[in-house]
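Here the complex is missing a single protein chain, while all its other protein chains stay put.
On to subunit A.
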Amino acid sequence: MDTTIKKSATPDSMFTSKLQGLLRWESFLVLIVFLVCVMNSYLSPYFLDPWNLSDATFNFTEKALIALPMAMLIIAKEIDISVAAIISLSSTLMGLVAQMGAPVYAVAFVGILAGAACGLFNGVLVTRFKIPSIVVTIGTMSLFRGISYILLGDQVVRDYPDGFEFFGQGYVYWVFSFELVLFAFFALVFYWLLHRTTFGRYTYAIGNNPTASYYSGIKVDKHRLILFTLVGVMSGVASILLTSRLGSTRPSIAMGWELSIITMVVLGGVSILGGSGTIAGVVLAVILMGLVTFGMGLLNIPGIVMTIIVGVMLITVVSLPVLITLYKNKKAKAL
């Protein structure tokens, strides 16, 4: 995206370059979100009801919480596909602690701690042994969920302490659920972290050129370790919300979520090759996916058809910029 804009902007055409600044991926997403809103409210009279919209947010807030640190991880040229397995393991451990009669905050603490430990484990494997993160996390994906299966088997844990249900089902004010408020809070935190701190700038630097970053004095491995742990912690948080919302734990919880989370990130304009992307884009992609799912739900379209549309969106999103560049190059050659 960025390269195409830079190439076509000549120094003397300030106006066009400003116009092209508006043609960012994020603006495109805003437009689509708007169109989807208009279409949905036209198709279904129930769409614009505040409580309906509030219900719709439960579909994506948990995934979205993981998409935020995942975006940073992908910007730094790494990936973590074990996130759904981390949710499962952390939920299982919370369940076991809850069965022993632990209070609400202890349960939640265990959830976050388990997530952090899993993330740290991924990070250590990637940085210590220099293994590509996709291989490491394919392995830990089986390992973490496998441990859940060993611990729980085909059992279900349901005895969570009173008050635990607030995390996933409670409302802070009017239609604003705890999950939604938490997501808004973390979206701001990650916006600040990625776009307003040196930590964030380092993330881009590592994603663009790890070797150059290393020689510029960035502690690349430490940075990666922190990012992996951050993804783990946020998976732990998501696990608390999901477990609390469902009120039960099974080893198969959150199966396949890693793919929708990565889809959210890529749809948000984060390059899978690393080095570019914004939190705003990811948040917009999250909202877009939530609205489309919700709108289709109102129209009684089955969930699996939704996966087709998400798949098409994903492919279109990555192919479109390439197609535009090819077209432009062809035109340039013709001249």
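Definition applied: contacts are C-beta pairs under 8 Å (C-beta built on N, C-alpha and C of every residue); 3 or more make two chains touch, one makes a residue touch a chain; residues count from 1.
Criterion: contacts and distances are computed from a predicted model.
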item: Undepicted complex member, UniProt protein name, chosen from "RNA polymerase sigma factor", "Rhamnose ABC transporter membrane protein", "Cation:proton antiporter" or "Carbon-monoxide dehydrogenase small subunit"; value: "Rhamnose ABC transporter membrane protein"
item: Touch with the omitted chain, as defined above, among A:31, A:172, A:189 or A:272; value: A:272
item: Touching residue (missing chain; options A:100, A:308 or A:335); value: A:308
item: Option from A:27, A:99 or A:142 whose C-beta touches the chain left out; value: A:142
item: For subunit A, the residues touching the chain missing from this view; value: 77, 125, 129-132, 134-136, 138-147, 149-150, 153-154, 210-211, 251, 255-256, 259, 262-263, 266, 272-273, 302, 304-305, 307-308, 310-312, 314-315, 318-319, 322-323, 326
